[in-house]
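One structure coming up, written as structure tokens, with questions to follow.
Here the complex is missing one protein chain, while the rest keep their positions.
The block that comes next holds chain A.
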Amino acid sequence: MAERQADCGWKRHISDQLKLRDRVQRHTFEEIVQQYNRLLEKSDLQAVLTERYQTEKYDVQRGHEASSLDASRSDSLHQEMSQMRIRHQEELTELHKKRGELAQTVIELNNQIQQKDREIQSNEARMLEYQQQIAGLDGDCRDLRSSLQVRLHEEAHDGEVNTVRFSPGSRLLATGGMDRRVKLWEVVAGRCEAKGALTGSNAGITSIDFDSAGSYLLAASNDFASRIWTMDDYRLRHTLTGHSGKVLSARFLLDNARIVSGSYDRTLKLWDLRSKVCTSSVTPVPSCLLTCLHLENARNLKMAPLMTSSVTLHHSCYHSHHHDVDSVCVFSAQGFKCGADWTRVTFSPDGSYVAGGSADGALYVWNVLTGKLDRTLDRNHSSAINCVSWSPSGTYVASVEKGSRAILWSDM
């Protein structure tokens, strides 16, 4: 126990001594030292600031003058200083004002930006809508096009294909070209299969016609003659000569016993099939070239595509050697141009549409009642379309072009 007490004794002594030491040596001076150091820092700072101020505002000269303790000098010094102070105050207020204005401008600009952002957003939304619409329409287009089937026949002929005609039964397609041949094709399930060729012409074929039964084929040719073949055996039966120019077009009349042919020599000749002679010859239109004959009922409706960009429907009545030519209506379309003098157009079987091929290889279809362009089928022909034929069944349209290609369009 004594040892414990002794222990505590010297320990306590040490701790007391330390506390005393600290009190004497530290606490009494701590405060003073801190304050002193703070003052020192402040005076240092003061010295730095005044030095900077002096070098900026006054030169060394000025400093020397100030130290000369002249009363008047110190007065003027005061005045200058107060003037400078005033000027600085003014500048300060100016700057404050300007800052306010700039802040205002900033706010306005921000508003404008927000507005523009909103507009952009709405525009984008609309664009999105339109794009969706376009996508939809594209889809529709593609559907339509795929439904519109096309059957190509490259090299239908060696050389230009001038004319094409469906047989009355819509099963046969006849094409004629500069290779002096009439090629026959069978149309089966949307395809064309070559069936045969009719020879005998000495020059390019300009026009083909079937009789109403489909048993005879009439072809007009550049060798100034028209020929007739039988369809059962593809044999040439008759040759009708007499024109003094290229025969541009020949047609059976409704009774299948007579043929009318138009020629480059500006005559229309009427032939009788039984006697195989020309019964009459007319010169109907002095100036225009007969390029196409289309018979409807008892009247002759000639459609003469003039060398312009429109198709003129002529109404003419053929009886007893005279005729009237009236223009019934004009079909035109942008881009439609006749490829040649003998470019043909055709009515649809129900008479409600007119189809014509143009120089740029596009097939134009007009609505007869409205007179407006119904469809444009392009991108299949590579050169000017020479002739168009609508099948009597109405499902197919055949078009032929200069570049010896024949195209069968289905689902018309």
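Keep in mind that, in the parts below, a contact is a pair of C-beta atoms (placed from the backbone, for glycine too) under 8 Å apart; a residue touches a chain by one contact, two chains touch by 3 or more; residues count from 1.
The rule is short, and it goes like this: contacts and distances are computed from a predicted model.
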| Which of "Autophagy protein 5", "Rab-GTPase-TBC domain", "WD repeat domain 7" or "histidine kinase" is the UniProt protein name of the chain not shown? | "Autophagy protein 5"
| Taking the full complex into account, what residues of chain A touch the chain not shown? | 6, 9-11, 13-15, 17-22, 24-26, 28-30, 32-33, 36-37, 40
